[in-house]
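Down below is the structure, laid out as structure tokens.
Just one protein chain is left out here, and the rest sit where they should.
Let's turn to subunit A:
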Amino acid sequence: MNFPQFAFNNVRRNARAYVAYLLSSSFMVMIFFTYAVFVYHPKIANSEMGNMTRVGMSIATAIVYVFAFFFVMYSISVFLKSRNREFGILTILGAESRQINLLIFLENILIGAVAIVTGIAAGLILSKVFLLVSTKVIDLDDLPFYWPAKAILLTAGAFILLFLFISLFTLMFIRKRQVLDLLTGSSKPKKEPKANVFTFLLGIALLATGYWALHGKKLDELGLLIAAVTGIAGTYFFYSQLSVWIVKKLQRRRSAAWKGTNLLWISEMSYKLKDNARMLFLVTVVVALACMSTGFVLASQQAIRDSYMSNPFNFRYTTYSDGDQKKAEKDLAYIEKSLGAEGMEYRVAKVDLIPDNSYAAGKEKTVLISQSQFNHLASVMTIDPVEQLGQTESVLVQTPERERKYPPQGNNMDVRIADSTYAFRFVSRTEKVASLSYTGKLLVIQDEEFERLKREHQAWGDYIQNTTVYMAPDSGKFPGKEDPETKLGLELAEWNRSGDHGGFLQSRAENYYSFKQTFSLFSFIGVFIALIFSVSSASFLYFKLHTELSGDAVMYRSLSKIGLSSREMNVSATIQIAVLFFIPIAVATLQSLVVLGPVMEMMNSMSPVYVPVITASAAFLAVQTVYFLVVRARYIKAVDKTMV
């Protein structure tokens, strides 16, 4: 038997010990590969996506890789530790350290090769299944299966590098250990980590930098990148420092610590503090990403729905006073004919609008409408009309979304027409009709005043906006692909885009539908990332508990001899497992709230992000709870079996 044979047989005959390590490595390869299959999918790679999405996806790729690195690193260190005795015996038998190094190196390469091959094979099947399922679930044209040569190369390359690096790294790790240490194995406790003021401040500074990058100025790609790096690093320090601090505090409060099973789990946690902090950190990052991507998908869908709901006009045709009025009349006739042909019941109203000049003074535009036209519109829409107004009196109508964001201040506002400013006293109202103005801000003024301002406005060379709106009875539902409104909207939008027309037609159903179409691909990617990360966080925790199980079982067994009941063991173990599973969700929710707000704002969404984020994290909470119950049950069952 020569040495490589020995190494090979060692793996083959001791398969049970290697299987956990092999499985976890292979699992990480699979995750990374499946992700790569999507990123390099021709349809996704060639799609028109913003820079922001691209940066987001690269960040996710990097995190998957870093995650894989830590995961493999962690499993190999656990694995080698469990074999310390074996190395000790080999050393005593006279094996040179060179030979042991070679043994570990060969084993790692062997396991790495197997993991890469099996991981890619499993990934091929997984991505195929995922493509099949997802195209069914999501309203997506279809994402065909392809031969992912690029993804295979990337995965194989990345993981060969990773295994090589880790092999070399572990050699350094082993070399400095004494034979005695190896033989007595892991009975020596790890050094207790200490809370350190400097590291603590560093963590705070990092988190603050991340927060500033997100909220300080207008967010751009660089800001997002900075926030990702500092946020992740900050999270690590947050856990490593805060957990030390909390556990120490708990230990010092004897009235709480010396009660029931508290003593047991608190001390266990302080013992595993370093490992736990790392685990919490990794799981948090992963869950936060999953939460963010789901939250992003939900928030964007919400934004699309909101913009549909807030628009009370099924169709809207806009011309400007400097446009071709004849063509406009022809267009209107055509639109009405089309509506009639489709058999749609509709009401129609025409309004003249003055968009004021405020933007020249660096303020937001206000759109003016005359009282009589507003009241006509109000009667068509069956909303309250406006009472007779004085010359400087007005009614400020805002959309509900705008109202939420900018509640009106005071009761005076300035309007700028030509180069002079007019002050109006106002009372405010909230109506959807204000979406006539794209800023969501409509000011109703006295008819005579309106005519005067209109003349002045046009004399200055500015235009008046003539808008015709069509309203059909509201079905209260979102338009589907087959609805007549959608069909007509698509048709008319196409008609309006092609050829020479006097004005611009908007259909809210067409808007909604085409946004939804464009967005479905990203929903798909977002959900996919979330799914992958959620599964990997659970398997990560499972692996940790699995490796700790044998040690814990010995401890609980000896405690059961002196009278620890199964139920007490259950309580102690459940608390420890629950901390690992649920604290990351809480922190990840917080992080998602902080991150998604500015990201959505950058995407010009008016909708608040907390609803989608809470929804997403509630979903993860549910999923994580299922994982938790399964993992906990298995762990407790295994420990219970060893108790006497």
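Quick note on the criterion: a contact is a pair of C-beta atoms (placed from the backbone, for glycine too) under 8 Å apart; a residue touches a chain by one contact, two chains touch by 3 or more; residues count from 1.
Keep in mind that, in the parts below, contacts and distances are computed from a predicted model.
When the unshown chain is looked up in UniProt, the name that turns up among "Dihydroxyacetone kinase/dihydroxyacetone kinase, N-terminal domain", "ABC transporter ATP-binding protein", "Cytochrome c oxidase subunit 1" or "ATP synthase subunit b" is "ABC transporter ATP-binding protein".
From the options A:F70, A:Y146, A:Y271 or A:Y610, the residue with contact to the unseen chain in the full assembly is A:Y271. Touch with the chain that is not drawn comes from one residue among A:T486, A:S560 or A:S592, which is A:S560.
Touching the missing chain, out of A:T91, A:S127 or A:T261, is residue A:T261. Touch with the hidden chain on the side of subunit A covers residues 187-189, 254-255, 258-264, 267-268, 270-271, 555, 558-568, 644.
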